[in-house]
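Would you mind keeping the following structure in view while I ask a few things?
Each chain you see keeps its place in the complex, though not every chain is here.
Going by the order they are written in, the chains are A, B and C; count residues from 1 in each one.
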Amino acid sequence: MQIDKKQIATFNKNLLVEHKENLTSLSKKHKNIEQVIDTISNYNIAIPSWALGAGGTRFGKFGFGGEPSNLEQKLEDIGVINTLTKSANAVSLHIPWDIPKDAEAIKAKAKSLGIQFDAMNSNTFQDQEGQEHSYKFGSLCHTDKKVRDQAVAHNKQVIDYGVALGSKSLTIWLADGSNFPGQLNFRRAFENTLSSLKEIYAHLPSDWKLFIEYKPYEPNFYSMVIQDWGTSHMLAKDLGEQAYTLVDLGHHLPNTNIEHIVATLMTRGMLGGFHFNDSKYGDDDLSVGVIKPYQLFLIFNELVFGMENNSSNNPIPAWMIDASHNLKDPLEDLIQSIEAIETAYAKALLIDQEALESAQLNNDVVEAQRILQDAFNTDVKTILAEARLRNDGAIDPILAFRNLEVRNELIKERGLKSTATGL
Amino acid sequence: MQIDKKQIATFNKNLLVEHKENLTSLSKKHKNIEQVIDTISNYNIAIPSWALGAGGTRFGKFGFGGEPSNLEQKLEDIGVINTLTKSANAVSLHIPWDIPKDAEAIKAKAKSLGIQFDAMNSNTFQDQEGQEHSYKFGSLCHTDKKVRDQAVAHNKQVIDYGVALGSKSLTIWLADGSNFPGQLNFRRAFENTLSSLKEIYAHLPSDWKLFIEYKPYEPNFYSMVIQDWGTSHMLAKDLGEQAYTLVDLGHHLPNTNIEHIVATLMTRGMLGGFHFNDSKYGDDDLSVGVIKPYQLFLIFNELVFGMENNSSNNPIPAWMIDASHNLKDPLEDLIQSIEAIETAYAKALLIDQEALESAQLNNDVVEAQRILQDAFNTDVKTILAEARLRNDGAIDPILAFRNLEVRNELIKERGLKSTATGL
Amino acid sequence: MQIDKKQIATFNKNLLVEHKENLTSLSKKHKNIEQVIDTISNYNIAIPSWALGAGGTRFGKFGFGGEPSNLEQKLEDIGVINTLTKSANAVSLHIPWDIPKDAEAIKAKAKSLGIQFDAMNSNTFQDQEGQEHSYKFGSLCHTDKKVRDQAVAHNKQVIDYGVALGSKSLTIWLADGSNFPGQLNFRRAFENTLSSLKEIYAHLPSDWKLFIEYKPYEPNFYSMVIQDWGTSHMLAKDLGEQAYTLVDLGHHLPNTNIEHIVATLMTRGMLGGFHFNDSKYGDDDLSVGVIKPYQLFLIFNELVFGMENNSSNNPIPAWMIDASHNLKDPLEDLIQSIEAIETAYAKALLIDQEALESAQLNNDVVEAQRILQDAFNTDVKTILAEARLRNDGAIDPILAFRNLEVRNELIKERGLKSTATGL
């Protein structure tokens, strides 16, 4: 299914007058509104291929109709999101589920939909049918070299698939760890992991980046080999200049000050990528911004500051949504997540950085708080709508999605029992 | 597969001399050793039917061979555990997975293995094939009366199955809740749940008990209708004298003082049951005692004190292991959990209650700590072995399990790809 | 020091034109704006007497100048806050620090400043000079009846002081607990506490309320006698109809769903009061709304719903700020906290309750989220300003505070080294 420009233009018509009024009124209050609109309208977030079907927990999954059952359909779903939001022009693939049978055909299909290939993702946290060695007790960290070799080879293959499609980076999320004290020798596991990563890194084309995720627990519940940013950073430094740390918002212990970690990594030019979601308890993988929108704003404050004061040459981070859609329609959920991310970004762009610096230098804590809160409390809905409008997107993407009956169309096309491949 | 007495006696032979020496030496040091052995030798823990196959996470599952594929085989597995440990003479069934086709035949089978039917467990956290209404948005709390009625009817049916088998209690763990702020009206959800529970309670035979679990999160990641013991207790009080709160060790927020909750519930005669496991992060469902053995000891301290000072007529709680066996052989894992529970229990029985009370009344904190730690630091392995020995169990059940090659036997019988039914 | 109406009117003059424009533009968008302004303009939050001086941690305290050194000066400080915000017309006293030498004179002073006497607070977490028995090992829960009697007598005396001043409630925050496993017998401590509370309750005038706080830890770090709302609720039910639970935002374990607790208590008519602050880690006692403003909004959503659907006759909760001012000028900090509370309240009042109920009944999760977020993302600064303006308060209270150089005036009056009495 594809939505065309005209459908969106028709949809926008009814909302246009009110929108323009709002924009005029907002522009009076904020001087740099044009600049914010401009930045937001150029901003894009990658969609992972595994986010387009129903997610679930260990207690089960509740499906819904019209899920994409192959890579082409996944690209089409992202096409729908991108047409509505004009902020999702990339896909992040997961191997083995998204192995392209014909890379050129897939590239052409993606191009026709305006979609690029963002970071590739390998998978060694599950065993696949017919796989020689099991990852039950780890992959890159495994005590048995044969298992490590198999996991290294898989990662190299993922790079190769990515090269064929035009991707420029590999994200490694390592589920390796242990469930019980004593199960793993921490030092041996670390050394094995480092040595496996070195082999993968050696296979990386010179214009690629390697992103190393960290996570304190799940699916292992006693230890994870790469438990925190400190470990990821240590590994990345050992590997070389193409290696970076990737921050997933849900991969932290309770109460972690994530924005501080972001600042530290950017200070050293080591923040490679960002996985967006939200959570109240653990790696809950909820839609972005539903639990702690102020934290997200504070993170974007660091990102904005870091990108504008970039003495350490931090690359523009790879942005991706990584949520699990257990209850909502994944496409609606992704649209809400995109809006939440752009809301936080726009608000952060509204911060008066000069005034903030001055308050900080004077330790005027009350004033510094006021400056942040003033930006946060600004209603930026109109800014987001205008940014989309200028790219022929929808003023209100969720409403457009529903008015155009996208889900019904997908069910008609694909059936009620279609199930997304992948995790 | 079944292990007979003689096999165990043969196995025990080699360990007997050393064991008796240890017992003699321990008896010299502790006066009330006989009493502890006696209590432990009469202690039994129920095994849930879903614990006999490989567990997993939302990221997948790693199977192993010889899993029981029907209720009869599950009973046999528990029979193996019980023959070795003499502490697992009951099974806790999960409906719909364990619906007995012929209740009388199953009762006879269980009886021949020395196994009783502990609490029944209903399941409304998943949809079953062909089910009319979905539990995607809740069951007993659902906004739609038709869904609630279906869930109530299921629970009544579970009671009926239990009656046929000789069970005397129903455990309700309610996954109902919400993933997003706004999704649920808390008050409406609570009232619906209470009213559904009242219907189920009305169906309860007069010699049955109803156990209400609580859990702060998972599978819902914003709110759970029965989020804590306070809510469970409130519901149980509203239902009537046959309703109790059930504590699952993994169902608490970080740092919760669980032993304090246990004491509070026993003070009011409201502790109905106990699900054992261990965890470092969330509801990790690890083997009992692998992360926080001292906490388990402190909980048993409360249980021992509460049962010995029972002015509130708290019933003997229903004991059950509720862990997920993601990496270990489930039978070995269950044996280790039983040993960990009995270790904590035996140590708690060694506490000098009189001396402790005296230290407490004098606020001699140093001495109170010493008394607890002295008991905890005592090596009670010999006590457990002797308790088993007196019941014809194995001195070292894990070693016996391995020497008798139980898993190989099961694989021979059932094949490598046999998969346990159930969650 | 006192600020008079004219000073504020003069200050407001410059901001008036822009404010009126904002109001007009906002009124166009939101139909029920008048009603929200009205509710906010009638809303008041009590200021505790201990919040007017510098707070600190166990690592020390950094003072500032012009702190109020007696009860009269504390009332004057609250007078300043109230004149600026028109939302702080009450004080909450802490005995022994605020014992009025001449109750009638203090009442007259308060009246002249437009200040009422909110809940009284007793203190048994510290020993006072010359006190006969120490609270080192507890007060209402103490093993020694003489200590309990002393603590009960103190609470009765606090009630008597309150009666003399016209207060109508007593808040008990009990620091009682233990630092070490074994130190306390949980059951004995609970029974002693209940029996002490019964004595205090018996002394309560018939038109008074008793509020029972709960807290999981600090200053005791193993157990607290009243560790959670469940325990507080149990005690309150045992005491009688004048007893209620009081929620302090900082008194919860990591990740607690506080809004759910609020809803549960209101369902049963048991929410007596509310202490506002914010925190990232523990009972950090930061200014309201600085860390989790969305959580505060969700709590107000429950409060608004509960007060509008009050079948259980929950009283209007007693509202109080309870923060510690370690770095900011306490008066500025309190003003920021008041604004944060009213911001959350106003946003919650903007929620379209009818649309929300409809989305909930249809399990339209996406729509329910949109409704909440639309309200939350509305900029309500103008509503707050208008509410203040209608009561002759300041359009921008912090700016007014600084323009009027209040702190300098206070330092002139009271000196640089003046130290607030109390905690």
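Just so we're on the same page, a contact is a pair of C-beta atoms (placed from the backbone, for glycine too) under 8 Å apart; a residue touches a chain by one contact, two chains touch by 3 or more.
Fair warning: this is a prediction, and the values are worked out from it, not measured in the lab.
Undergrad: Which total copy number does the whole complex reach if 3 copies are given here?
TA: Copy number for the complete assembly, per this file: 4.
As a working rule, only the chains that are shown with their structure count from here on.
Undergrad: Distance-wise, how many Å sit between the C-alpha centres of chain A and chain C, to the nearest whole number?
TA: About 40 Å separates the centre of chain A from that of chain C.
Undergrad: Please report how many Å separate the Cα centroid of chain B from that of chain C, as a whole number.
TA: 42
Undergrad: Residues of chain A touching 2+ other chains?
TA: 254, 280-281, 287, 290-291, 327-328 - these are the residues of chain A that touch more than one other chain.
Undergrad: Enumerate the contact residues on chain A facing chain B in the complex.
TA: Where chain A meets chain B, its residues are 55-60, 62, 125-127, 134-137, 175, 179-181, 183, 216-219, 221-222, 254, 279-282, 284-287, 290-291, 324, 326-328, 423.
Undergrad: Spell out the part of chain C that touches chain A in their complex, as residue ranges.
TA: Residues 25, 254-255, 257, 280-281, 287, 289-294, 327-329, 332-333, 336, 343, 365-366, 369-370, 373, 376-381, 398.
Undergrad: Across the complex, what residues on chain B touch chain C?
TA: Interface residues on chain B, with respect to chain C: 136-137, 143, 178-188, 190-191, 216-217, 222-223, 227-231, 233-234, 253-257, 259-260, 263-264, 266-268, 294, 298, 302, 305-306, 309, 356-357, 359-361, 363, 365, 368-369, 371-372.
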